[in-house]
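Here you go, one structure.
Omission of a single protein chain aside, the complex is shown with its protein chains in their original locations.
Up next, chain A:
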């Protein structure tokens, strides 16, 4: 899906700002029609990577290839890489329809066709009747959809998204995730989605790229990243898991919270004694927090029925265990 005929290739791409190296020689391929999320903490280089793809930053080293063409020296306005900004960057001096038509106008599409295509996209995004509105007369969700329509109206083969949902209310985020995944499937184009939110990345992406300190820490399907984080950095960033000492010195294991069993009596095999700290309702289950040996924070996901029978109280002692094979051995840092 990704390697045979990729749409995008990063080969040893770096970006320096003076002495600071924002991106350190990354290699990455993105397939046609793939939904890739680039995820990492702030300052990890994910936005710089996206901006280099759009031509808004020039790589300091390495090559970026799109559709077989080296793009390093192609200016942003000659690329077909529309982007949705976190701030949306809608033009406040143009109305909704003029915003959507902008890209077509810049490409010299004539007025009647511009109008037709803009109206089609406005209708598709549920914005019919809003075409004459000013941007500041729209709600957050409506603006979001105008920004999507503006980027997609030129029928690009790839859409770049830079934390587009981080300014929205929580209930709108879930709805927009649905809108985005559906759009991506319907259009069959590549989405490159930058976010610091693992719930957004895991919910939507075919593949997740985890970045840290300008390097790619891991690339994989959401399940792989979650079940088998390569390094402690990835495991900590993904969260909802337990990082435990392994058998060999320096070795570390990770066990996802939903694979951890909580019991009042010591089970057979390996188990860790821990004191209950608190619980957190997490939709599909309840995450219980424990304090293990050496003050390590441990997590286990339980059902409501299990929680009731365990009747935990802060300070109460339990045993945490996992089935053989549920753990994953991480690479030494």
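Keep in mind that, in the parts below, contacts are C-beta pairs under 8 Å (C-beta built on N, C-alpha and C of every residue); 3 or more make two chains touch, one makes a residue touch a chain; residues count from 1.
Just so we're on the same page, contacts and distances are computed from a predicted model.
Undergrad: Would you kindly match the missing chain to its UniProt protein name, picking from "Chemotaxis protein CheW", "ABC transporter permease", "GntR family transcriptional regulator" or "Glycine cleavage system H protein"?
TA: The record for the missing subunit names the protein "ABC transporter permease".
Undergrad: Out of A:63, A:87 or A:199, which residue would touch the omitted chain in the full complex?
TA: Spelled out, the listed residue whose C-beta touches the missing chain is A:87.
Undergrad: Thinking of the whole complex, not just what is shown, which of A:103, A:212 or A:312 touches the missing chain?
TA: Candidates A:103, A:212 or A:312; residue touching the omitted chain: A:103.
Undergrad: Could you please point out the chain A residues that touch the chain left off the display?
TA: Chain A touches the chain not shown through residues 54-56, 75-78, 81-83, 85, 87, 89-94, 102-103, 106-107, 132, 134, 150-151, 154.
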